[in-house]
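What follows is one structure encoded as structure tokens, with my remarks underneath.
Removed from the display is one protein chain of the complex; every other protein chain stays in position.
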Amino acid sequence: MTDPPAAPRDSLLHVEDLRTRFHTDAGTVTAVDGISFDLDDGETVCLVGESGSGKTVAAESLTRLIDDPPGEIVSGTVRFDGRDLATASEAELRAVRGDRIAHVFQNPQRALNPVYSVGWQLLEAIQLHDDVSKADARARAIDLLDRVGIPDPATRIDDYPHELSGGMQQRVAIAMALAGEPDLLVADEPTTALDVTIQSQVLRLLESIQSASGLGLLLVTHDLGVVAEVADRVVVMYDGTVMERGSVHDVFERPSHPYTRALLDAIPGRDVDLTPTAARDVADRDPSSATDSTTGCRFRSRCPHAVDACREGDQPPLHPTPDATTSAPDGARAHVAACVHFGPDGDPDVVVDSAKSADSGASADESAGGDRR
Amino acid sequence: MLPGDRSGDAGPSALASRSRRSFLHLLGLSGATAVAGCSSSQGDGTSDETHYVDGTSTGTQTLNFLSVNDTPSANRIQLVLDGAYAITPEQEIFPLWADISTDEGRVYTVELRDGLEWGADYGSMTAEDWVYMITEVFQADSNWANYPTPGEWQRAGEPIPVEKTGRRTFEVRLPEPDPAFPLRPVLWGAFCMPKGLIEQYRPAEDQEGLAQDEAVQTLAYAGNLGPYTFERWERGSSFVATRNEEYYLREVDDVPDEWQNAPYFDSYTYRVVPEESTRLSALRSGELTATDLPASRVEQFEGLDDVAVKVFPQAYMTSLIYNQRANGSFYEALRKPAVRRALAHAVDKRQIVEDVRRGYATVAHTFQPTFSKWYADEAVRELGVGETYSHERARELLRDNLDGTPYRYEGDRVVDDADEPVTLDLVFAQGSQPIQTIAELVAQEYDAVGIDVELTGKQYGSIVEQHLYNSWQGDGDPPWDAGPYNGGPRDQSVSSRPWDLILGITFNTYPRTPTSIRGFSVRRGGTNFYGYHPETDFASLFETASSTVDEAERRAALAEVFGALSVEQPFNFLHMGVEIVGYDSAIRGPEETFGYSWDRNTWRLDGA
Amino acid sequence: MGLKWYTARRVAWAGVAAFVILTVTFVLLDYAPDPELARIQFRAAATGADAETAAEAYAERRGLTGPLWERYLEYLGNLATGDWGWSDTRSQPVLTAILTALPYSLMYTVPAVALSTVLGIAIGLYSAFNQYTTTDYAATFVAFFGVSIPNFWFGIVLLLLFAVQLGWVPVLFDAELARTRPLSLANARQLVLPVFVLGTSAIASTMRYARAEALEYVRAAFVKAARAKGASEWRILTRHVLRPTLVPLSTILVGDLLGIILSASYLVEVVFGIPGLGRLSLEAIRRQDTALVLGTTLVPVLVAVLGNLLQDLAYALLDPRIDYGDR
Partner (left out) sequence: MIGAEDSPGTGTDDSQPADGGEPPSERFEDVDWASIDADGGGRSPLRLAALVAAGSYGLAVASDRLVAGGDPTIDVAFGGVAFVWDATAVDWLFVATLSVLVFALVPLARNRRLVAYYWRRFRRHRPAVLSLAYLLVIFLLGTVGTLFLDPPALDVAAAYQPPVFLSVDASIPTECVGPVVEGRCQGTWRYPLGTTADGKGLLALAIFGMRVSMQVGLIATLISITIATAVGATAAYAGGWIDEALMRYVDIQQTFPTFFLFLFLAYLYGGSLFVLIVIFGVTGWGGIARIVRSEALQRSEETYVAAARSAGASGPFVVWRHVVPNVSNSIVTAATLNIPVLILSEAALSFIGLGNVTLPSWGQTIAAGRGDLATAWWVSTVPGLFLFATILAFNFLGDALRDALDPRQEVGR
């Protein structure tokens, strides 16, 4: 990898060249193909991508939650607080899961076991990592429910999941994630399954928790509106690889990779969901590409700027974008894009200019501002 | 599971093996108690006690002998109640409770022993008890006790007069002389209940009350009347009787010593084990003292040191029965004795005995076993063995004798008047592997003489209802009717389903009272379901044989009967069966004779 | 409230079902041939006695006189007063016969059900968690072994091996021992083989359901959530997957096992000579003991009703989502 080397200072989570495969009847699928990113204490990083881009697999690969078999982490490091989770034993991982790294899943209704009460499941989460008495655990559970905004927590704790509304369920799921006082919260589409009105409540809850406890938040989403609202930094994924990475400001204001640009362009006003359908409209990718042993850029077949060079080698490495130096000095946090046009021999203007001509308004101006090198 | 066609337990083919009061026949005459017993040393922990454990396939239904009509129940009751007298293999009376004597063969005097005591405070057994039992139960007009065979105590529809002649003697006055009366299952082995017990139910004719009476259910009235005392009866599982310390024979001096000290086991148990292979396993493991063996396993058990195999002659005959009633598909031919003889040439009896029965059976040629004292070797014609087993000969005889019937040979197959090949329906009783094999063998043999045979296996009850029962199909009333098995003349009284051949219904040959086969061999016989019309005047021959006191005359008459039967072949006599029992090898006592179980109380364990 | 009403309806329906089954059985019995009667008549005919008289005496003794409907009404009347009738082939009240046989049946069916349930669920879960692996196939084979082998053949072979050759267990079932000392080691020894034979034959169906249910949960989000909480695999298996699996499993346990046991018990009881319900009803049918046939026909109906109720209760207990109000 020609990627910038590891961050000079130790970040909370440092993912490098993570590769996860699934073995299927039809062959091996590399769902996550060498992604790298960093996350610091108190920071919010969004993994963005359309359905099937491998973002969930990436999030679940951190603590090896993927089903193994058929899934398998074939290479890469997941350095969390100085330890490499990718090679850690199952016991070590169990100690980390829930205690240091907690997960919130997409569909709270499914993530809660239907046959146990909310309290039972909360207590389980607490007692798995803390040797506390049942009474203490219960008190803490009620406190947690209170923190996530469940009214009358002392009563609701004995409710069964099906007796709660979707929003409440997700709050319970978040409470459960917080039970171990984690350093990192991985939230996988936490709002997707919820009503629009509830979505923002839950998002605000996550934000307030984060600001109160200073934990790191890795948010997996396809909702660019959410990203714009909460993210510090953004990792854009397509087909298992990182297409572009940078601060939310850089990526939204100066999208560099043609894919990112296409994503943002497809959305008037930029705050609408990038639904899977919309994503397909944008990408309209060949569904067979996933199993192809990829050569060249994965986006090239749909890319308006594809050139012969896109066909060769592997996915292009992440090249610093022209604005990289201005936004963040160090490599890991730099604004980078995996596109030949940003490489040493490329000309970013090919992408940016065309965008300029096609686009109108603010983005064109901003792109224009960044296209000098 | 029904264990084959042996007579010991209620097998599908054992139908005829039980005549009325059949359990007595079986016990005494045919020696067919499921396993008559003996003893063995199954210690329950206490080593000096001996226990006899008899494995049977079927449990008992009741201990009320008035309802008993099955061998298993009778076997159990006999442990506790001796019965009037026994008959030795030499056909001599062996007095138990009573002795029986006569001058002319018409009036019989029964004398009870002294010292016979009922249990349950019913006092001593007296002639009063017997006369009451006979007149108020066996002969009761209404048959209120539903005694299965009230006909035993009747002659020509009238009760046999019975009269008390003393405290312990009574007389039975037959209307006609019958020298074989003591050998008939009337008084032989007869049981009795105390008058005091029956009196409670007689006035109200309360059969149910009697059957459910505690004393009847547990044989509590048995007192000192049997070698064992009822201990417990676990239905469907076991029947246990323990040695009766009060047994009356101890005080009697006119019996051999071994009877005085009988029995030689502290307990006698019947264990019900329905599955044959499990029973045999238990015999091997020593958990059973005795149980029946199938012929195919004899050699294996003979090789075992701790099992002794004994083979007992039996009175049951396996025959291939021809349908001569009008609903057979070959009846016109089967009505001709010559045709029946021809067919007898086609079946190899030796192979059946040697290969199917594995040598454990004897070839039969007439309605009597060769061991019977009445068997007439010189009069009997042998068919289906040696030179008389020949497919060519059978074919020849058949060809010659099909004239006058709608059948003839077309090439080498027998065809009917529509030129269709003749196919005979052979119905056999399911549940016995040998019977099935014989059926298939018969089909093979018939095929060889040009007749197709189609096999159908049926449950015993179905065969009886569908093929044996026959009833008048003509207009108006039948000219005569001899019961469900012979509903009238053979042209109009037919069974509900057609058939041609039946296999697996075995017949008792009554070697001691051979005149009892009358019902099988005369036109109006009660069991002549196959529609046989004898050409010989059997009726008068039987008349002579049963009433004469001159043994030579009886022998001559019976010789004529057996000779004529072997010639007329009302059905194809195939073979006589045997009973094979595997005993604990330490058992001493069982003799390999007919009627071997009469002295089972004297059997003992070697060394005990 | 909901549950009560539901229960009441269930019981009422069971009554109707029992009535229908009884009626059909009664009528069929009346038309079926009676080998016992046939024997008696033949016996009478063979010796020249009147076969009709013998048949009448028999019918009288067995209570078979009078028109069918009259006898049936009488039977129902007695039944209503708790009198199940008198078994002629056993000389005891039908209820006594059933109550005597029942403990023997329970003695081996209960351990067998326990064995098959535990093994079935264990293998089912294992198989679900290890789908398409060689050990999955091996475990599945173990589960299918018992159901694939004819019970009676297996029983006989086991008896030959363990009782005759090795002498580890007795060949014969000692009912007296089982009745007087049901909890003794000796009783356990004689029950080992029947329990094993019946138990293994019932594993497959439990295993199949457990596996199908577990497969639905193995990849469920809540399992992943539990894993994310740091729960161990064992905990996930026993707490998170097993529990929801048990819910639908309880429905099949009663029905299927009842079926397997009622039909397999004929074979097992005959081979091992256990005087239980299976043999009781088999012999009753064979010997045309009307009252006993009807009685033994009622038993599975009652067991099914009871079982269904228990199963509903278990369901309610295991799955908080169940509401009986609308069922």
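As written, the chains take the letters A, B and C, and residue 1 is the first residue of each chain.
To be clear about the criterion, contacts are C-beta pairs under 8 Å (C-beta built on N, C-alpha and C of every residue); 3 or more make two chains touch, one makes a residue touch a chain.
None of these values were measured; they are calculated from a predicted model.
Asker: Which listed residue, A:F37, A:F80 or A:F105, touches the chain dropped from view?
Answerer: Considering all chains, including the one not shown, the answer is A:F105.
Asker: Of C:M107, C:L172, C:L191 or C:A204, which residue touches the hidden chain?
Answerer: Within the whole complex, the residue contacting the unshown chain is C:A204.
Asker: Counting contacts across the full complex, list the positions on subunit C that touch the omitted chain.
Answerer: Within subunit C, the residues touching the omitted chain are 13, 16-17, 20-21, 24-25, 28, 31-33, 131-132, 137, 140-141, 144-145, 147-153, 156-157, 160, 164, 204, 208, 211-212, 215-216, 219-221, 224, 255, 259, 263, 266-267, 270, 281-282, 285, 293, 297, 300-301, 304.
Asker: Which parts of subunit B face the unshown chain closely enough to count as touching?
Answerer: So the residues of subunit B touching the missing chain come out as 1-2, 276-277, 280-281, 284, 294, 296-297, 299-300, 303, 351, 354-356, 358, 420-421, 423, 430-431, 433, 436-437, 439-441, 444, 455-459, 461-462, 465.
Keep in mind that, in the parts below, only the chains that are shown with their structure count from here on.
Asker: Which chains are in contact with both subunit A and subunit B?
Answerer: Touching subunit A as well as subunit B, we find C.
Asker: What are the two chains with the most C-beta pairs touching?
Answerer: The chain pair sharing the largest number of C-beta contacts is B-C.
Asker: Averaging only over C-alpha atoms, locate the centres of subunit A and subunit B and give their separation in whole Å.
Answerer: Here subunit A and subunit B have centroids separated by 92 Å.
Asker: Taking each chain's centre as its mean C-alpha position, how far apart are subunit B and subunit C in Å?
Answerer: 38
Asker: State, to the nearest whole Å, the distance from the C-alpha centre of subunit A to the C-alpha centre of subunit C.
Answerer: The mean C-alpha positions of subunit A and subunit C differ by 56 Å.
Asker: Using the touch definition from the top, which residues of subunit A touch two or more other chains?
Answerer: Nothing qualifies.
Asker: Quick check: in the complex, which residue numbers of subunit B touch subunit C?
Answerer: Residues 1, 10, 12, 14-16, 18-22, 55, 59, 61-64, 67, 69, 143, 146-152, 154, 207-208, 211-212, 217, 232, 234-238, 240, 271-275, 277-278, 281-282, 284-285, 287-288, 459-462, 464-466, 468-469, 482-486, 508, 516, 518-520, 526-527 of subunit B touch subunit C in their complex.
Asker: Contact residues on subunit A for subunit C in the complex?
Answerer: 60, 63, 65, 67, 94-99, 102-103, 105-107, 110-117, 124-125, 128-129, 160, 162, 173, 176-177, 179-180
Asker: Taking the complex as given, what residues does subunit C use to touch subunit B?
Answerer: 32-36, 38-58, 60-61, 86, 88-92, 97, 100-101, 152, 156, 159-160, 163-164, 167, 170-173, 175-176, 179, 270-273, 275, 279-280, 283, 287
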